[in-house]
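The complex is shown incomplete by one protein chain, all other protein chains being positioned as in the whole.
In order of appearance the chains are A, B and C, and numbering begins at 1 in each one.
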Amino acid sequence: MTDQLTTDPTKPAQRMRAGSLTIPLIPWVLAAALVMILPFIFTANSAITIMNQMAITIIFALAYNMLLGQGGMLSFGHAVYAGVGGFACVHIMNMDDFFSQIPLPLLPVFGGLMGMGLATIVGAFSTRKAGTVFAMISLGVGELIAACSVIIVAFFGGEEGISGDRTYGMPFFGVEFLQQIEVYYLIAAWLMISAALMYLYSRTPLGRMANAVRDNPERAEFLGYSARWVRFFSFVASGFFAGVAGALFAINYEILTEENLNTTQSGLILLATFLGGVGFFFGPILGAIVFTLVQTVLSLQTELWAFYLGIVFVVTVMFFPGGLAGLLMMHVPAMRLGKLGRLGVPYVKTLGAGAIGCLGAAALIEMTFHLRHASAGDHSMTLYWITFESHTILPWIVAIAVTLVGFGIARRTAPALAEAWNDANTPDGAPR
Amino acid sequence: MRTTTMLGLTTALTLAASAFAAGADTVKIAFIDPLSGPFAGTGTNGLHQYEFAAEELVNKKGGVLDGDMFEIVAFDNKISPKESLIQLQVAIDQGIRYIAQGNSSGVANALTEAINKHNRRNPDDRVLFLNYSAVDPALTNDKCNFWHFRFDANADIKMDALTDSIVSNDEIEKVYIIGQDYSFGKAVAAAAVRYLGEKAPEIEIVGNELHPIGKVKDFTPYSRKIVASEADAVITGNWGADMVGLGKSVLENGFTGPIYTYYAAADGITAAFGDAGVGSLRLVAEGQLNPPPNDRASEYIKAFKAKYPDGNLSQARITNVIEMLAKAINEAGTADDVVPVAYALAGMEHESLWGGNLMMRESDHQLIQNVHIMEHTNDVVFDHDNSGFGVKVVKTVEMAAADSPTTCEMRRP
Amino acid sequence: MTAALEMDGLKKSFGKTEIIRGVDLKIGKGERHAIIGPNGAGKSTLFNLITGRFPQTEGAIRLHGQDLAGKAPFQINRMGLSRSFQITNIFPKMSVFENVRCSLLWSMGYRYNFWSMVGRSRALTEGTDEILDQINLTARRDLPAGVLSYAEQRALEIGITIAGGANVIMLDEPTAGMSHSETDYIVDLIRTVTEGKTLIMVEHDMGVVFGLADQISVLVYGEIIATGTPEAVRANPKVQEAYLGEALEAH
Partner (left out) sequence: MDLILVNLIDGLVTGLLLFMLSAGLTLIFSMMGVLNFAHASFYMLGAYFAFQISLYLGFWMGLLIAPLVVGVLGAGVERYGLRRVHQYGHVPELIFTFGLALLIEELVQFIWGKNQMPYATPEILQFTAFSIAGNSIPAYKIFMIFISVAIFIGLLYVLTRTRVGMIIQAALTYPKTVEALGHNVPLIFMGVFGVGTALAGVAGVIAGPVLGTFPGMAFVLGSIVFVTIVIGGLGSLWGALVASLLIGWITTFSKAYNLRMEDLLTWLGFTKPQPIWDSAWRDLWSITSPQIADILPYILMVLILIFRPYGLFGKRDA
């Protein structure tokens, strides 16, 4: 026991100490560069629209994760803070005299303040408890405000929502934001600013205490911090950035409707955040990217996209509670040991086969769906760029065979992968 | 880790932009409506009607111009305004110039605004909006624009016809108005009050109320009130599950008078009412299926049912959209520049497949057409939902509201 | 001179059961005071009352002469009282370093600060490392606290408790469930880190009690039956009768 405690204290500590003093700059610089370059790679307006949507979702998901991941508060109604921020911004856009006095890039500040204002009011009573009580209050408030959106027409515009025109703002260095690409850079700038601020927030005393309160609210109270106020401040900060996301939505789409507030939207952001992983700062970023792609791109390919998303989500919760980010970070120890390469071949063998099996299973699902729901005369269907007759036996045999073989190989090679995994995570020379 | 993300992003975005190559010999029409989620049934059925109409009415006759074929490209908007705007952008990027949408006035509002802004900001790739179903009167009034054309009769026109029918029925002395609590439900209620007040002030409106949209589990309390009010007729703009829920509950609780509706047919609603709705359900709509207006229409319906046995020819106006668009493109001599096409469409007169004349009013781009009052019955040639029940025309208002006023101030290029 | 901690007719009932039945106790500044008593005597309840976890039913508690009635745990902590728990109560997912740093934040005046980086404050980092050094956990600095051994977690618990610089330290059975060598280690640790502070502890291990305390109170069925120096308590017949008996003789 005692010798365990008296191991040489200097070495590992020194190494890590440097890490905790400085904030890693390289990923941020890379991310900024990437964001700058992207529109030159994907030049189509639709690609830019999708990237705008992605950026907005990222900010929103990061804001949401300030609650879920960092504060341990599960909210079922967070869309209302983004929504109300967005609605406020559209109203500002419609105040001709005022709007022509402020440059468009400053608009998100107003959205943020609005989201923050609402969060202050709601947080005043909802953050007294965490857990189920908080979740249920968030659900109740979310439902209430969503229901108000069709009743209080003066502010929310009813089911049609309200729309404005971003170009009526004061020109910003001559830019009037007529084109998607100009909007892209505005959103990208806000993305970087918001992400950086949220990251920095997590490094402040309050941000650290949010983690402490999440893990053990009682202990935090005995350290001089009121768990309630820590939660409250996190909630308000999260409301601000959600409002910023809402404002950017208003700028990008120039319209806000009931769907920005409803519980479906709140549920989706929970889905995206959890899919990405709540345990790491970059988790929600991954989640938002993947989720937006599924929603806008996969949905062009199959009408069953929500079904697949549901499966992926449930599987994630069951087997990878750390989400995508957790999966990636599982590889860090192996990388530290410089043995990441050893996983390559087993990965290709098992995951490749597994992916083929999944594609086969998806094909079976699509074919079943086509068989059941396509119009009776319509026997031909296209899958993976192949057109065939869904009512003949051959495609079924092929799909079943692909599925079975894919999963079969994956299963066969799984032990080898596990072996390789253990190997890659064991320092050389250490006893196995 | 970043590289994997990038890889995924690259593939996905390439996919999104992949269908870039616009075919030289096709005129593409983007169909932006819900194809997944709760309203997918209606959306998919609409898509089939578009595909069938394009094939049957244009492509089989040799296409437009010098043999260009119509192609319907489907986009799933999940009935969300936000998704609709994204898909609109994708469609425009694919070189599509014609946007068809109909489900939800909220989406139509978002689209018409976005298209108006897009056409102003990008004069090189302007698009037209063919609204085939969204009936919010504002779309051809305050919010009208040069790029928007509505092929359905709007809520006011329908209410005009509907109240005509009520007024001509001597047995109706008390009317109950109930609807979903949102813009369309309110518009229906307001129009009903206005027209009844103008046409027959002696008819008493014994109830006028709104209920939350899509949230009501049990309509019994509402039905009780309706029955207790001794109303002779009910007017509602409800659709979907709210229509079935309200209608069934009202009938179950002993109401026997007529229920005037906008959307109580097809999409499972006809089947859900079945025998219970006979003698009560009335529908105001364009497009006559029963009795069949002419042989051509009968053939068309039969061919459609042969191809889509589970489908419903529920939106007859879709054939008008396709035929009139084809005609306009031929008149304009181009499918790429939408401005002459729009000028050709505005003011166009056309004889509908379903009988009667059509006229696209130049002042507000509202199609003027015959509006029918139909009743839910099993005495039909062509049924809905394969249920043996369908709707039959009992009264027709010719060229309804042809001279109705509009507040539209259209700016033309 | 006011006492560090003072209890006056303190009572606590849960429903109809009275757990603390009138406790009067004065603990002077700098005292090392152990509260002992048989199981179910109400020792932990007494701790929970003092630290604001439960509200008392009757009576008063004063910290440096200030009434604690109606104060929440965090307010009491800010007045200079800190406690550890019988069941290890740390932040298991955070690193050892972070555990200690969090407990320093309030006392170093950061409060609800959201504009400065904790990593940038040299004072904070050094302060934390100093504590880690004191509790001999420097080598474990960057591990998640949840993976530490039991004794290490107990050490960390004490570290968290003293880090805030409170001058009244309350330890609830700091050596519960430990082996002999571990116990010795913790006792040494407690002795050093509470130097110059008021220490109040609940403990079962009489070796620990007699090794550390200079005052002992005996709590039986919610009442203090004796208070005094170890020797006096040991000699008190009431105590012997009520509780200690053999345990003390054996020592």
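Definition applied: a residue touches a chain if its C-beta (ideal position, glycine included) is under 8 Å from a C-beta of that chain, and two chains touch if they have at least 3 such contacts.
Bear in mind the structure is a predicted one, so any value in this text is a computation, not a measurement.
Considering the whole complex, the hidden chain is in touch with A, B. The hidden chain makes contact, of the residues A:I162, A:A210 or A:L271, with A:L271. Only one of A:M95, A:I121 or A:I152 touches the chain withheld from this view, namely A:I152.
Contact with the omitted chain, checked across B:G245, B:G277, B:P293 or B:G356, is made by B:G245. Check B:E173, B:E209, B:D336 or B:E362 against the missing chain and you find that the one touching it is B:E209. The chain that is not drawn here is touched, among residues A:F307, A:Y347 or A:F388, by A:F307. Counting the whole complex, the residues of subunit A in touch with the unshown chain are 68, 72, 74, 125, 128-129, 131-133, 135-137, 139-141, 143-144, 147, 151-155, 263, 267, 270-271, 274, 304, 306-307, 309-311, 313-314, 317-318, 321, 365, 369, 372-373.
Mapped onto subunit B, the footprint of the missing chain covers residues 37-41, 181, 209-212, 214-218, 220-222, 224-225, 227-228, 241, 244-245, 248, 252-254, 267-269, 271-272, 274, 385.
Note that in this section only the chains that are shown with their structure count from here on.
Among the other chains, C has the CA centre that is most remote from the centre of subunit A. For this pair, subunit A with subunit C, the centres built from the Cα atoms lie 43 Å apart. Mean C-alpha position of subunit B lies 74 Å from that of subunit C.
Put simply, the C-alpha centre of subunit A and that of subunit B have 36 angstrom between them. On the subunit A side of its complex with subunit B, the touching residues are 27, 30, 34, 41-42, 44-47, 49-51, 53, 147, 150-151, 153, 158-161, 163, 165, 167, 178-180, 249, 253-255, 257-260, 286, 289-290, 293, 295-297, 299-301, 303-306, 328, 375-378. Listed in rising order, the residues of subunit C touching subunit A in the complex are 51, 53, 72-74, 77-78, 82-83, 85, 89-94, 97-98, 101-103, 105-107, 110-120, 125, 129, 133, 136-142, 149, 151-152, 155, 160, 164, 179, 181-182, 185.
Listing the residues of subunit A that touch subunit C in their complex gives 1-2, 4-9, 12-13, 16-17, 20-23, 200-201, 203-209, 211-212, 215-216, 218-227, 229-230, 233, 237.
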